[in-house]
Each structure stands twice: as structure tokens, then as C-alpha cells.
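So the structure is just underneath, and the comments pick up after that.
Complex shown without one protein chain; remaining protein chains in place.
Now for chain A:
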Amino acid sequence: MKTIMEARNVKNERVDDVHFELMEETLTTMIGPSGSGKSSLLMLLNRLEDPDEGEIYFKSKKIEQYPINELRRNIGMVFQQAHLFDGTVEDNLKFGPRLKKKWSQNLGSELLEKVQLPVDILTKDVSHLSGGEQQRVAFARTLANDPEVLLLDEVTSALDMRTVEWMEKLLHRLVDEEGKTILMITHDLKQAERLGSYTLFMNEGRLEEKGETSELFRHPNSNALKKFIEA
């Protein structure tokens, strides 16, 4: 398996000396207490922030070497809240592709199908959607750029159980069938076990433990992870 992203000794005010590799076409989960630096790490990987120290690589090149818009398009990010733009579902879905003049009505239908929303929702104003629907539109909006890596920040936390199950299936499909690489923050340890081949455990800004999910959960090394699992 090839490394698609790598963080080397990355440091800023919320993240402390983080070092890890993200394997191509895998789903890695990231767990850890609130305020442990998980979201900040995703922001660094998407280059929405820069580290004070250390380097981040994407496909063996430093992320600074890519044009920043191209990099962000290739490393898609979905936030904990949908943060939809004012307007219709279509306005949101075409935001990314339109920047590259690649939008077509068919793409809109395909994306909605992928996130299991009816096609007639395209012309609906986003303010009329439920929280779950908004989150799915946000997800589809990121998929519209066809990114190679997906950074997901607790995207299932506001969804009901049925939608979570569906979302987990979609994530597996994206990895297995479309070859995406996913790094997903979750607070739900069971979800991390169900989903991830690999898991990163963040604590107080440090990457405390990393490894295969089943192994990590069965034999945690650090007291922090033991406590986190027991809590």
C-alpha cells in the first residue's frame, strides 16, 4: 500500500509534534477527547492553516508545492456543520465544479443519487432542508470536486442511526469502489471499530497512538487511550 499523505513533526499552537502516514485507499479514523487537536489537524492537512513547524506531504510532494486551490480540491473536507451557502442545493453542488467550469446538470443528479437524496431537491432552497439533508448536501458538495482524499470532521454526529448506517456504507463504497482515501474524526468508538482499518488517537495535541483499529482497541498502550476507551 502506498502512502498518499504524510505529516512529519507537525506543530502549531493546538497540535504538538504529530507524525503519521495516510495509506492510499484506506479509511482511517481519528479519535480523542474534545480539544485534543483533531479538527486542527484536518485544517492543516487541507492547508486551511499552516503548521509552525514540520512538513506535510501529499503524494510525496510537500503540500506547499501544489497550487493551493488544486490541493484543496484534491483533499476535500467536510465539516462538522454543513455550512451550506445561501441559495439552492444546486448552487451548493456546483460551487466547486463551476470554479473549474466543469458543472453539468447530470453531475448534480449523480451526486444526489450518491448521497441518497431525491433529484427534485436540486432546486430547493437549502434553508428548507432538515439537518440530516443539509449534511448530505455538504458531503455531496465536497464529492463534486472528485477529491482523492476526504477529510471528514464528525460528519455523522448530527445524523439519526439509519442515516449513519447508510453513510458508513457510502464511505466503504467510496474507498473500495472509487479508490478514495478517507480520514474521519469520530467520537463514536463503535463507529471507529466498524469503519476504520487504521485509527489515530489524539490527546492534548499529541498523536498518542496509531495503528490497526482492532489491535489498538484490544491492546491500548497509553493510559490516556485506556481511559478514553473505558469512559
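To be clear about the criterion, a residue touches a chain if its C-beta (ideal position, glycine included) is under 8 Å from a C-beta of that chain, and two chains touch if they have at least 3 such contacts; residues count from 1.
Everything that follows uses one rule, which is that contacts and distances are computed from a predicted model.
Colleague: Which one, "Biotin-dependent carboxylase-like protein", "Monovalent cation/H+ antiporter subunit D family protein", "NADH-quinone oxidoreductase subunit C" or "ABC transport system permease protein", is the UniProt name for the chain you do not see?
Modeller: Checked against "Biotin-dependent carboxylase-like protein", "Monovalent cation/H+ antiporter subunit D family protein", "NADH-quinone oxidoreductase subunit C" or "ABC transport system permease protein": the hidden chain maps to "ABC transport system permease protein".
Colleague: Which listed residue (A:E13, A:E55 or A:E70) would be found touching the missing chain in the intact complex?
Modeller: Per the contact definition at the top, the residue touching the missing chain is A:E70.
Colleague: From the list A:D50, A:D125, A:D176 or A:E212, pick the residue that touches the absent chain.
Modeller: Checking the options A:D50, A:D125, A:D176 or A:E212, the one contacting the hidden chain is A:D50.
Colleague: Among A:H83, A:R173 or A:K226, which residue is in contact with the omitted chain in the full complex?
Modeller: Once the missing chain is taken into account, the touching residue is A:H83.
Colleague: Which parts of chain A are in contact with the chain that was left out?
Modeller: 46-50, 68-70, 72-73, 76-77, 79, 81, 83-86, 95-96, 99-100, 138, 141-142, 145
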